[in-house]
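Here the complex is missing one protein chain, while the rest keep their positions.
Per-chain residue numbering starts at 1, and chain names A, B and C are given in the order in which the chains are listed.
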């Protein structure tokens, strides 16, 4: 039988980014700032800047407004900021990110069978 | 001259995850929920759950407390949740995530030369 | 001339809440957990739970869906959670919240004259 959902993250994916951010931090003697609470604050503050981009755009115009040009670049910068701190936090906590994502994905896929949740928001009553 | 900082993300990295999340969404007819504002709310709500794990742990105990066992697993789950919605948002906005991260990393590296910022927090006065 | 915008917060407003949360914390010996970084993590984690309520609701249905019944109660609980930690953080930092809000409100009113920003989102290009 073919597995319809192979692991979505390959082993070692993002490890080069984790290495680069670790080296970046150590070259600047910034590793001392990177305890988990500080990095969690960094993740949420960057996520807040991402949220800020969209807040006053009508919901049905946002995909078109941000799919090209200057706004697309800005969204890419903010998403990259969140990703970099997220990868740094996982690295500090010695989390195997591909393993965590693959486990999460398999669990979520099993928890929400397509036939049961078809077209219904996951947390709707 | 050797470049001391090669691109930290390889072309195509995370694209398999983006494909998997897109397929997951389409199989459940959930793509209709995934406009940018909704996905930004999902990113921040998952980032908030990540923040919640650490809030009452003393800052100097957090790395040790979360580097193994049940707490490490929980942190991995929350980080994975943020990452999955982040990748989904980038996909919906047609953002080339490795390109955005590599550009961001190069800009930040140039902006903070090690000799100038050594040991000082980036936003300190 | 009458001032069209008297101070929106009265002196001492929310001070009874700050007192109650401080007493609540001290009775449980929880004040030791309430350093600013921990409280900031609490604010964002509660804000994330608030965001979670709305994420999959179509934008143009959210006001009606949350203006009554069980969803209205849930939104009230989450807003109260954010407010309580926000007031606690202000108290720990010895911030005069009515003064901060009144100053903020006056500054923002002056910065965005109605005639200039009429109907345009504040951060639109």
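Quick note on the criterion: a contact is a pair of C-beta atoms (placed from the backbone, for glycine too) under 8 Å apart; a residue touches a chain by one contact, two chains touch by 3 or more.
The model shown is predicted, which means the values in this text are computed figures rather than measured ones.
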Contact set (omitted chain vs shown chains) is A, B, C
Note that chain A touches the chain not displayed via residues 33, 35, 37-38, 41-42, 44-49, 51-52, 54-56, 59
Absent-chain interface as seen on chain C, which is shown = 5, 8-10, 13-14, 16-17, 19-21, 24, 27-30, 32-33, 35-38, 40-41, 43-44, 47-48, 50-51, 53-55, 57, 59-60, 62-63, 66-68, 72, 75-77, 79-84, 86, 89-90, 92-97, 99-101, 103-105, 108-109, 112, 114, 117-119, 121-122
Those residues of chain B that touch the unshown chain are 37-38, 40-41, 44, 48, 52, 56-60, 70, 121-125
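Note that in this section only the chains that are shown with their structure count from here on.
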Copies chain B, chain C: same or different interface, half of numbers shared as the threshold?
-> same
Taking each chain's centre as the mean of its CA atoms, chain A sits from chain B at a distance in Å of 4
Let me have the rounded angstrom distance from the C-alpha centre of chain B over to the C-alpha centre of chain C, please.
-> 27
For chain B, residues that touch 2 or more chains besides their own | 33, 37-38, 41, 44, 47-48, 51, 54-55, 59
